[in-house]
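Missing here is one protein chain; the remaining ones are kept as they sit in the complex.
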Amino acid sequence: MTKTLSIDGLSAWFGSDQILGDVNMTIQPRMVTAIIGPSGCGKSTLLRCLNRMHQEVRDASVSGSVLLDGWDIYAEGSDPVDVRRRIGMVFQRPNPFPTMTVFENAVAGLKLRGRYPRAVLEERAEIALRSAGLWDEVKDRLNQPGGRLSGGQQQRLCIARALANEPEVLLMDEPASALDPISTQQIEDTVLQLKDSVTIVIVTHNMQQAARISDETAFMLRERMDRPSELVEFDDTKMMFTTPQDKRTEAYITGRFG
Amino acid sequence: MSDTATPRDQGRATSVGLRKAKSRMFEGFMWLTGIVALVPLVLIVFYVFKEGLPAINVDFFTQTAPAPGVPGGGMSQAIVGSAMMVGMATLMSVPLGVLSALYLTEYGRGSFAATIRFVAEILLSTPSIIAGAFIWATVVLLMHSFSAIAGAIALTVLMWPIITRSTEETLRLVPDDLREAALALGVPRWKVILAIVLPTAGAGIFTAVMLAVARGLGETAPILLTALGNDFMNLDPKLPTDAVPLRIYNYAQSPIVAWHQLAWGGAIVLLVVVLALSIGARILSDRQQRRLR
Partner (left out) sequence: MSQQSNAPKGETLTEAPVRRRLRIGDAVFRDTTVAVSLGLIGLLGSILFVLLVAALPAFRAFGVWGFITSTSWNGVTDTYGALPFIYGTLMTSTFAIVLALPISVGLALLINEVKSGWIRNPLTVLIDLLAAIPSVVYGLWGIFIMAPFLNTYVEPALGATLGQIPVIGALFQPTPSAGNMFNAGIILAIMIIPIITAVSREVIAIVPRDLREAALAMGATRYETIKIAVLPYARSGIVGATMLGLGRALGETVAVAMLIGNGLGIQASLFAPAYTIPAVIANEFREATSVGLHRSALLALAVILVVISFFLAAVSRVLVGGSVAKTGKPEPLLDPAEGDVQ
C-alpha cells in the first residue's frame, strides 16, 4: 500500500517571500527518504506542501504539483481533507489531544471521520499501536488520558494516531528532536519497521539520524534570503554521505556550517 | 562658579539617608493603599452579614414581597425572577459569545477582525443603563409592556461581549499544534473546532460564562428599565418581573424600615452568589491556564 510521491515544479510562498522554487523530486515507495539542511532552508515547508498543510497558514500559497501515484493532490477540485487521509503527518512536538484517552487518541482520525463500530476501532487501534511500537506499554492503560504518557510514548501515540488512518505516505517533521536519546532510538526503530508498509518522508536536522535510517536523502539549502531555497542534491543516502556530488553538500555534512 | 570647589562640593548633595528615607516613605504609602483598599471590602462584607443575617430564614426564600406594614414576607419572587432572566440571558449570550469568539480566533483576519474586537471592547465599557435604555426604547415600547424577556435581552447585551472576550482568550491558549494535528488527520476545519478546540478550551469557556453570569446577576439598571419589577411571583416572560438587585434598590430607598432588613438579606444572597462565582471562576481559570501551558 505504499505509493510513489512525485514532486513536480513545486514552489511555495509566505506572502511575497518565496521559500521553495521549482522543486523536483521523486520519493520512492518502501523507502525512507530524509530531507536535511540547515535551519531556515525550507525543509519543513516542503514537507508541509506534501499534505497541503502549508496552505492552512495565512497568506501562504503554492504552485506546481505533487502526484501521489499519478494523482495530483493540488488538482482543481481536490479537497485537502481527503489528501490528508492518505498522507499523514507527525509533528515535532508530541501533541496528543488532551481531552482524549490513549485509545481515543489512537483512533481519533477514524472517529472524527464517521461512525465505526467499536470492534473495528479497537482492532485498528491495536494494529496502529503495535506498528508504532507502543502496544505493550499501553495496552493496560488505554483509558487513561493521552497526556499522562511520557514524551517518547506520546510521540509514538501520535505516530499510531497517524497510522490508524492507514495512510499511504507518512510525513515526519523532526519527530525525535524534542525527545531524549532513548525515545529517539525507539522512534527510529519504529520508522525502520514501518517503511515496508508506508512510504516515509522524514525531515531531520540530525545528519547521523538521516544516515542511520534513511534510504535516500535530499539536501536543501537557502543561500540567500532573497532567493528561494534549492534542492541541492538528492541521492542514495550512503552515496551522499560518502561521496557527495556538490561542494555545498560536502560542506554541510562535514559540519562546516548549519 | 568657584574655581577651587570640586564638583562634589557644589550644589546640594542629597544625602543617601534622605533618599532612603523617601523611598521608605513611598513604600509605606504603597502599603497604605493596600490597607485603604482593604477597608471598604471588609466593612461591606461585615455589615452586609451583620445586618442581613437576621433576615435570612425560610420565609425569605419562600414568601413574596410583604405589603406595607405587614410583617414577615420574603424575596422569593425576586430570586425566581433573577434566576429566570439571567437563565434566559445566558442561553442567548453563550452561543452568541462563543461563536463570535470562534470567528476571531479561527477565521478572523485583518481589519474586519480588528473592528469586531474594537466593537466588543466598546460594548464592554458601555454603561449598563444604556443597555437598559436601548431595550426600553425598542422591545418594551414595541411590546407595550415591561417584561422578563426584555430584561433578559438587556442582560444579553451586557453579557455577550464579556463572553466573547474571555472565550477568545481561552481559545488562544489552545496550542496551534492541536489544531494542526487534527487537520493533518484529514478532519475538516469545522470538526476540528467543535471536536478538538472547544472541548480543550472547555473549562475556560465555562469560566467566561461564570463571570458573565456573576455580572448579570448583579445588574440593576438594565433590569429596572426593562422588567420593571413585580411584587408577585411571575413566571410569564412577557410580564414585568422582579429581580434581587432591583428589589434591594427599591427597598433601600423606601421609608419602611422592615423593608430595609429584607434589603440587607437580599444583599447577602447576592453577595455570596456573586463572590462565589467570581472566586470559582478565578480558581478554575488558574487551573486551566496551568493545564494548557
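A and B are the chain letters, set down in written order, and residue numbers restart from 1 in every chain.
Simple rule for what comes next: a residue touches a chain if its C-beta (ideal position, glycine included) is under 8 Å from a C-beta of that chain, and two chains touch if they have at least 3 such contacts.
Keep in mind that this is a model prediction, so the values were computed, not measured.
From the options B:55, B:162 or B:178, the residue with contact to the chain not on display is B:162. Of the candidate positions B:124, B:235 or B:256, contact with the unshown chain belongs to B:124.
When the whole complex is considered, the residue among B:180, B:219 or B:242 that touches the unshown chain is B:219. Listed here are the chain B residues that touch the chain not shown: 19-20, 22-23, 25-27, 29-34, 36-38, 40-41, 43-44, 47-48, 51, 95-96, 99-100, 102-104, 106-108, 115-131, 133-134, 136-138, 157, 160-162, 164-166, 169, 188-191, 193-194, 207, 211, 214-215, 217-221, 224-225, 228, 245-246, 248-249, 252-253, 260, 263-264, 267, 270-271, 274-275, 277-279, 281-282, 285-286, 289.
Simple rule for what comes next: only the chains that are shown with their structure count from here on.
Centroids built from CA atoms put chain B at 47 Å from chain A.
On the side of chain B, the complex with chain A involves touching residues 109, 175, 177-178, 180-188, 191, 195-196, 199-200, 202, 291-292.
Contacts from chain A toward chain B in the complex involve residues 51, 53, 56, 58, 81-85, 88-89, 91, 93, 95, 97-99, 108-109, 112-113, 158, 161-162, 165.
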